[in-house]
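What you see is the complex with one protein chain gone and the rest in place.
Note that the chains are named A, B and C in the order they appear, and that numbering of residues resets to 1 at the start of each chain.
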Amino acid sequence: MATTATTDAPETSGAFGAVPSFDVTLRIRRFTPELTGAEAYWEEFTVTAYGTDRLLDALHKVKWDLDGSVTFRRSCAHGVCGSDAMRINGKNRLACKSLLKDLNPDKPITIEPIKGLPVIKDLVVDMDPFFASFREIMPFLITTGNEPTKERLQSSAQRERFDDTTKCILCAACTTSCPVFWTDGQYFGPAAIVNAHRFIFDSRDEGAAQRLEILNDKEGVWRCRTTFNCTEACPRGIEVTKAIAEVKRAMITRAF
Amino acid sequence: MSAQTQGAAAIADPGAPYRRRRTTRGNFELYTWVFMRASGAILVLLIFGHLFVNLVAGEGIKAIDFGFVAGKWANPFWQGWDLVMLWLAMIHGTNGVRTIVNDYAERDGLRLVLKLALYAAFIVVVTLGTLVIFTFDPCPAGAPADLLPSFCST
Amino acid sequence: MPSAPAGTLYRGREGMWSWVAHRVTGVMIFFFLLVHVLDTSLVRLSPETYNAIIGTYKNPVMGLAEAGLVAAIVFHAYNGIRLILVDFWAKGPKYHRVMLWIVVGLFVVTMAGFLPRHLMHVFGGE
């Protein structure tokens, strides 16, 4: 059953010029244990879309006009909250940052949940293991001594040192693109390392040694095999593999 | 629709708190990681030299026979070369395969069996190889002279 | 923790595929090495046995396999160096893709140097 919707009004084209419309087919990997049992299956939907539409808009059309049971997370719709990481045409992307016209709408677009976390329903996965790893690396500023009365000073260069890794929105696109994470889900994963990096290289922080110790774990940074899937997947453009390499080097310097 | 149906793993209770498998901290993984790189760098030299001498220089693979090997190992330089190569490559390779086993063998039992097999293979091969290199006699008594390196007859 | 339901293949890029190749070649070399050490050990038994075994290697099929093995080693070695650069050179991660193409280029050059000679030995008769 391929369902088709042709909604009249473009959801987002509004004021910005005349936008041509086209049809796209979404091939969604569905998993609805309560309704159809514990078997995942593919379902195709065809919707009409417009030039500025994102994949999220197409998913909304499916949910709102064709089948309300299609389930996914989303919130901000412009790539800053990290809710809607999913596997789009085989790669981890945010649905709200993928324009349909860039996805080659001639062929069905395959959409699957991110890999390596337990699937709850359709595109929704259980994020707990992901956040658990995040919490483990002590993702907060650690200082000793008395609080200063005014702000702690930090030069622009010191601030720049960890700028890249402050951008993380905890979307899990990186961790669930990592072939090592898929194997047994025990690896801390790139997102946790990125967030450790953010503090290890913050000149105000004094907890670097503890964090390095945590990541020196059997399931820590050493499991990374530099496959770069994480860097490729990060919607914030963070150089994840580079950050991981910097953490590894910091550990080696410390050990020798 | 339903172009295809594939099995999905059952979902654990989504409310159950997640627990990481108990793990170890410490520098072991760090050292092996560094070792992989250091040994890799050295192995490039050793293996390329080895391959060149054995397969490219002279008459290539056709030339390899007892005489050729014996000729090389009569020289302590090649003895040392091959010994270092054997050890480095075996440790490097064994550790590499260990990582792979860790990655893919999820069940603890399977993991254990595979690793035991791996370490056993390592010990056997390294011991055997080392013994052969050191206890090797290039001119075994009673062997037909045409099979031996030329210096045996002198 | 249950594993994810099977889906399509992840479409990673150069980084992922070079890792797959590195892993596959690594394992290939490892198993060859086991066999290689064992067969070389036969020199301890007697020249005859060794030559007999080595003799069986000297047919075209084994010659081709040998070429494959060399290819594996060459790739694994060059890519290994690339990985070391990614790890230790600050700009490594940025240029990893470029470096992979260099690895592939060097691989082709090396194999171009090695293969004709090797195949000549293998097929070229006495």
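We adopt the following convention: contacts are C-beta pairs under 8 Å (C-beta built on N, C-alpha and C of every residue); 3 or more make two chains touch, one makes a residue touch a chain.
Throughout what follows, contacts and distances are computed from a predicted model.
Engineer: If you had to name the missing chain as UniProt does, which of "NADH-quinone oxidoreductase subunit H", "Cysteine desulfurase IscS", "Succinate dehydrogenase flavoprotein subunit" or "Na+/H+ antiporter subunit G" would it be?
Structural biologist: From the choices "NADH-quinone oxidoreductase subunit H", "Cysteine desulfurase IscS", "Succinate dehydrogenase flavoprotein subunit" or "Na+/H+ antiporter subunit G", the unshown chain carries the UniProt name "Succinate dehydrogenase flavoprotein subunit".
Engineer: Given the contact definition stated above, which residue among A:L26, A:I169, A:A192 or A:I238 touches the chain not shown here?
Structural biologist: A:I169
Engineer: Check the options A:P20, A:G68 or A:G145 and report the residue that touches the missing chain.
Structural biologist: Candidates A:P20, A:G68 or A:G145; residue touching the omitted chain: A:G68.
Engineer: Can you say which of A:V47, A:A77 or A:V180 touches the chain missing from this structure?
Structural biologist: A:A77
Engineer: From the listed residues A:K121, A:H197 or A:R223, report the one that touches the chain absent from this view.
Structural biologist: Touching the chain that is not displayed is residue A:K121.
Engineer: Contact with the hidden chain only, please: which chain A residues?
Structural biologist: The list for chain A reads 9, 12-18, 32-35, 52, 54, 63-65, 67-69, 71-83, 97, 99, 120-121, 124, 127, 131, 134-135, 138-141, 147-148, 150-156, 158-159, 162-163, 166-170, 199, 202, 204-205.
Here, only the chains that are shown with their structure count from here on.
Engineer: With chain centres taken as the means of their Cα atoms, state the distance from chain B to chain C in Å.
Structural biologist: Roughly 13 Å, centre to centre.
Engineer: I'd like to verify one number: the distance from the centre of chain A to the centre of chain C, where each centre is the average of its C-alpha atoms, in whole angstrom.
Structural biologist: Each chain's C-alpha centroid was found; their separation is 35 Å.
Engineer: Using mean CA coordinates as chain centres, what's the gap between chain A and chain B in Å?
Structural biologist: Whole-Å distance between the two chain centres: 38.
Engineer: What residues in chain B touch two or more of the other chains?
Structural biologist: Residue numbers touching two or more other chains: 6-12, 18.
Engineer: Mark out which residues of chain A touch at least two other chains, giving numbers and ranges.
Structural biologist: In chain A, residues 31, 40, 118-119, 129, 184, 248 touch at least two other chains, as defined above.
Engineer: Would you tell me which residues of chain B are touching chain A in their complex?
Structural biologist: By the definition above, chain B touches chain A via 1-12, 14, 17-21, 23-34, 103-104, 106.
Engineer: What residues on chain A touch chain C, complex-wise?
Structural biologist: Touching chain C from chain A are residues 29, 31, 40, 87, 89-91, 110, 112-113, 115-119, 125, 129, 177, 179, 182, 184-185, 225-229, 231-232, 239, 241-242, 245, 248-249.
Engineer: How about chain B: which of its residues touch chain C in the complex?
Structural biologist: Residues in contact with chain C: 6-12, 18, 37, 40-41, 43-44, 47-48, 51, 55-56, 59-62, 64-67, 69-70, 86, 89-90, 93-94, 96-97, 100, 121, 125, 128-129, 131-132, 135-136, 140, 143-144, 147-148.
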